[in-house]
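Every protein chain except one is present and positioned as in the full complex.
Should a chain be cited, it is by its letter among A, B and C, assigned in written order, with residues numbered from 1 in that chain.
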Amino acid sequence: MRRLLWPLVILAALLLMNVFFTPGFLSVQVREGHLYGSLIDILRFGAPLVLVSLGMTLVIATGGIDLSVGSVVAISGALACLQISQDAGVFTAVVLALGLSVALGAWNGFLVAGAGIQPIIATLILMVAGRGLAQLITDGQIITVNDPAYKLIGGGYWLTVPFGILLVLAILAVTAFLTRRLALGMLIEAVGGNAEASRLAGIRARGIIVMVYAFAGLCAGVAGLMISSNVSSADGNNAGLWIELDAILAVVIGGTSLAGGRFSLGGTVLGALIIQTLTTTIYSIGVPPETTLLFKALVVTVVCLVQSAAFREKAVNLRGRTARPRPQAEEKVQVPA
Amino acid sequence: SGGSGAGSGSGDGSITMGFSQVGAESGWRTANTKSVQDSAKEAGVTLKFSDAQQKQENQIKAIRSFIQQKVDVIAFSPVVESGWDTVLKEARDAKIPVILTDRAVDSKDTTLYKTFLGSDFVEEGRKAGQWLVQSFNNSTDPVNIVELQGTTGSAPANDRKAGFAEVIGADPKFKIIASQTGDFTRAKGKEVMEAFLKSNPDIDVLYAHNDDMGLGAIEAIEGAGKVPGKDIKIITVDAVKDGMQALADGKINYIVECSPLLGPQLMDLAKKVVKGETVPTRVVTEETTFTQEQAKAALPNRKY
Amino acid sequence: MAVPEPILRMTGIGKQFPGVKALDGVDFRLLPGEVHALMGENGAGKSTLIKVLTGVHPVDAGTIELDGRPVAFAGPLEAQRAGISTVYQEVNLCANLSVAENIFIGREPRRRGRIDWKRMRARAAELLARLDLDLDVTAPLEAYSLAVRQMVAIARAVDIEARVLILDEPTSSLDAGEVEQLFRVMRTLKEEGIAILFVSHFLDQIYEISDRMTILRNGRLVGEHLVSELSQVELVGKMIGQELKELERLHGAAKTFDRKLVEARELGRPGAIEPFTLTIHEGEVVGLAGLLGSGRTEVARLLFGADHAGGGEIAVGGTPAALRTPRAAMGHGIAFCSEDRKADGLVPDLTVRENIVLALQATRGWTRPVPREQQDALVATYMKALKISPPNPEHLVRNLSGGNQQKVLLARWLILEPRLLILDEPTRGIDVGAKAEIQRLVVELSDGGMAVLFISAELEEVLRLSHKVGVLRDRRLVAQLPNDEELTTEVLMETIASGGAAR
Partner (left out) sequence: MSVLALSPSRQRYLPALVTGGLFVAMFVAGGIRYEGFASGQVVLNVLIDNAFLLVVAVGMTFVILTGGIDLSVGSVVALSTMIAASLMSGPGWPPYLVIPLVLLIGAGLGLVMGAIIQAFDIQPFIVTLAGMFLARGLCYTIGTESVPIEDPTFTAFAQTRIDLFAELWISPSVIIALVVVAVAAYVLHYTRLGRAVYATGGSEQSARLMGLPVARTKIAVYTISGFCSALGGVLLSFYMLSGYGLHAVGMELDAIAAVVIGGTLLTGGSGFLFGTVLGVLVLGLIQTIISFEGTLSSWWTKIFIGLLLFVFIVLQRLFSSRSRR
């Protein structure tokens, strides 16, 4: 729990900053039977990022990385919209899209675990080719669909709550169950923490790695459905562009090390929400596009400094002036070369 | 196989053209590519097509490789205006004529290319501004405008913003109260518009640098319980099919066309250039603007 | 004889880790030209004292004086500059670099600003020859076993011209011959007036080499004594705070076993171990003896499926079995506790509990978690039996002392209750008390029908436990001797030396 403290503080600070600029920022109303407000927007637009980050967390915990999620997002949305535009049922479309996403994820996993290729390169292949595949599916055009059932996934509401949020909560719950109630989490952490030791402890690391990449594919696939459903169209060119970077950032902000090992699902969710809040903040307080990146740089720097125990310690030391006495031995005691 | 286009390629009429496209970042661009490819086929031009994936260095590399392959003519849509002198000089030294499409280059040396075929983004911004000025000319109330910009730093975003600002700047009642990049995409357009709607209670006009962002914004506006086209007037640029549909449905008020269908004109120019005929140094594509009524009429024959 | 001025004096040293008081008011002094042993149980604070001294950890309380001047090093680099050369407990070398580089990195011989690789290699070979070691110094260190790495670390430390040499359990994987080489070098250094701080859990070694010792218990100073004035029994009493029961010879005579459990026929792996044939029976403890690099670890890894065999076959319980992966071997009830706990054993970022149940969980698959109550019960039992300290199962393994980490690794395999337990140097770095406990456990388990393959550099230990001893030399199984009255360490040494011709 303590690990989540600092991400929480940062999130709260960002939200407060918004209240300062837009006093009604935190208010949530029911409008036309839907929840309506900036907070809901953050959750709704953040939902795909949370999902992708969730998959990314497990991949990173095994000591890997998945650059292809953005392409999978595009492919999944493209395939679903193509199917729907060709009069296939929404259900078929969704199943096909998710099936393909899982297969693509498993392919990554196979390259990493089976062929022993470094994750960053293994997934780079799909990152590049997958974007092409998405464009191939859409023929480079934007496929517009008008299907209320499909619209529900990313743009609709259920019991006044945006459906996407519910979907993310459900997947989050399942993931938490699989990893923390069942033993998957511990085995993943073991593989990421010391692969050879895990092998010698009898863990079937390959299976776990393939599964984790497939799960990342699934998450990206669902996110792709959400994104395309939200705007009722599939954009093979732009959907999910750079989302892998945001997702990795979310995981890192959430306190999971890129070296693998220990992971924190809660931290990742907070990380993703911080990123989405930051984006919304930029829009609503009117940071001009030319300075957006400077603002982002500033926030990311503050985030990582605040998270760093070393920084906090040094900051406290500086205030209390309790710096350690420096050694005096250097000048006198010479080492023979 | 068809590597070299038989020397200077003047007599037998078989022309090899090297075409370096910016990328495939939008439906507009894809339509542009298709138009070039289709009309090349029709005109009997062998097309060497290369996609630069939005990177100038890739375009430079592609042009180099066209020179290497000794094509008869090179055409390309520059990612940006600057930085083409070196490679264009190489083309000139190799005696390969160059045609610019879609965007210009800012080189002072105009002998580097034969002609420039394309739209004028600043003019597009101006047209959008002019319609706005006209449709509000009998009111004196302040007009609150929000702007959805294209990708930060990209030429269409810079120019469409500048042209628009130039025109509306003349009258202080027009106020751009918020301006953000929507990266030319629907998803971003929607997301940014949602934020605008929350932080700015009265928005009168939305100016989007392309249809897609406008279409995304329409969803946001509807989601906020307002009526696009009525409560908030919407101006966009491009006139792709989905945009025209929305215009015809009354959800958009005005679209400035930016036509991607440069192919036929490009092939004509290429043939002339290869034959050594003189061509005008600036060929503007035939483009228009659409109101809601015009859209209803034009929609049935809209190809892309 | 007047005691000379100490070169190093630590007074009132205190060190607090989150939840653990590792050092509490410890005084320590080191005289020039002496070998000073630092004694204590696992987790007593020996390594921490060394790390605090060399600036790996900042001190919380107390002062350190070198040559009468107060010092506080910011890190090993500064300590080294001030003339303190250290071999830390876990072999801390870079396995990706060559042997020569590991010895010289940071002080490479240079000519006109550039590293003189040729001279570096030559000097490295020379240095290793001083320790009686003949290695390809251009090969990456990862090609060598843990024991060799330990020797390389020692070579590095003794070559740094220092006034204080600190060796934290340098001998834990070494066999008698290597230890002898090390001691020879230590004596030379001592004669040159260098002060040596030495940590080991082998009491015989302490009594052989040390002049003086300081004893720690639970982070507190128990006392400083001249080695000649304190008997082994007294020492152990001071270390653990109570008398230790006499170490009896646990397996007197060779028994006969009739139920074959694991049979390896012509099992081998080119370049690693010649084909060997070995039969292990239920309830039998088979010891493996041999010199450093003789191939003991390779035998164990093949039996566990950790490496792919190049030829031969294995039968378990009479039926042929394909042990291609560790997992497959575990399916046949075989467990393997590896010698290199850092690289092949523990997951440092997981807790003690998680590390202990890891193998058990692996055999069950991720869908059937070991219930938490069962985990807690198992972990509590073994933490108590092995005296793992601090007694908190939720501690991260990385923060445990070396010996306690070793116990955690052992516990992982013991809770599996395998049919064949392969122990590769299981008592590495474990204190006398716990060692006896572990040996007792092995006997108990084998009496209960479990077979054990026991590998140790300590021949006495092998003899004390085994019913049968396999002898390896130059990666070949040269002899299998029943452990009867005639088998003594001398006989074993002789067999190793002669390559199986003796007897």
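Here is the rule we go by: a contact is a pair of C-beta atoms (placed from the backbone, for glycine too) under 8 Å apart; a residue touches a chain by one contact, two chains touch by 3 or more.
These numbers come from a predicted model, not from an experiment.
*Asks:* Could you run through the displayed chains and say which ones the absent chain touches?
*Replies:* Hidden chain, whole complex, touched shown chains: A, B, C.
*Asks:* Thinking of the whole complex, not just what is shown, which of A:M17, A:A88 or A:I125 touches the missing chain?
*Replies:* A:I125
*Asks:* Could you tell me which of B:E81, B:E123 or B:D268 touches the chain that is not displayed?
*Replies:* Of the listed residues, the one touching the omitted chain is B:E81.
*Asks:* Looking at the whole complex, which of C:V56, C:A122, C:V227 or C:A315 touches the chain that is not displayed?
*Replies:* Considering all chains, including the one not shown, the answer is C:V56.
*Asks:* Consider the whole complex, including the chain that is not shown, and state which of C:L31, C:A61 or C:I105 touches that chain.
*Replies:* Missing-chain contact among the listed residues: C:I105.
*Asks:* Considering the whole complex, not just the chains shown, which residues of subunit B touch the missing one?
*Replies:* Considering the whole complex, subunit B reaches the absent chain at 1, 3-4, 21, 23-24, 30, 33, 37, 47-51, 53-58, 60-62, 64-66, 68-70, 79-86, 89, 106-108, 151-155, 157-158.
*Asks:* Counting contacts across the full complex, list the positions on subunit C that touch the omitted chain.
*Replies:* Residue positions of subunit C that touch the missing chain: 56, 75-77, 79-80, 86, 88, 92-98, 101, 105-106, 108, 110, 113-115, 136, 138-140, 142-143, 156, 307-308.
*Asks:* For subunit A, which residues lie in contact with the unshown chain of the complex?
*Replies:* Its contact residues with the unshown chain are 67, 115-122, 124-126, 128-136, 140, 236, 245, 248-249, 252-253, 257-259, 289-297, 300-301, 303-305, 307-311, 314.
Definition applied: only the chains that are shown with their structure count from here on.
*Asks:* Taking the mean of the CA coordinates per chain, how far is subunit B from subunit C in Å?
*Replies:* Measuring from centre to centre gives 71 Å for this pair.
*Asks:* Cα centroid separation between subunit A and subunit B, in whole Å?
*Replies:* 33
*Asks:* What positions in subunit A touch 2 or more of the other chains?
*Replies:* none
*Asks:* Going by the contact rule at the top, pick out the subunit A residues touching subunit C in the complex.
*Replies:* Those residues of subunit A that touch subunit C are 181-184, 186-187, 189-190, 193-194, 196-204, 208, 261-262, 324-330, 332-333, 335-337.
*Asks:* Once bound in the complex, which stretches of subunit A touch subunit B?
*Replies:* Against subunit B, the touching part of subunit A is residues 21-22, 24-25, 31-32, 36-38, 41, 45, 135, 139-142, 144, 155, 227, 230-233, 235, 237-239, 279-280, 282-286, 288-290, 292.
*Asks:* For the complex, give me every residue of subunit C touching subunit A.
*Replies:* Interface residues on subunit C, with respect to subunit A: 58, 66-67, 69-74, 78, 80-83, 107, 161-162, 304, 306, 325-327, 330, 336, 338, 343-350, 354, 358-359, 361-370, 412.
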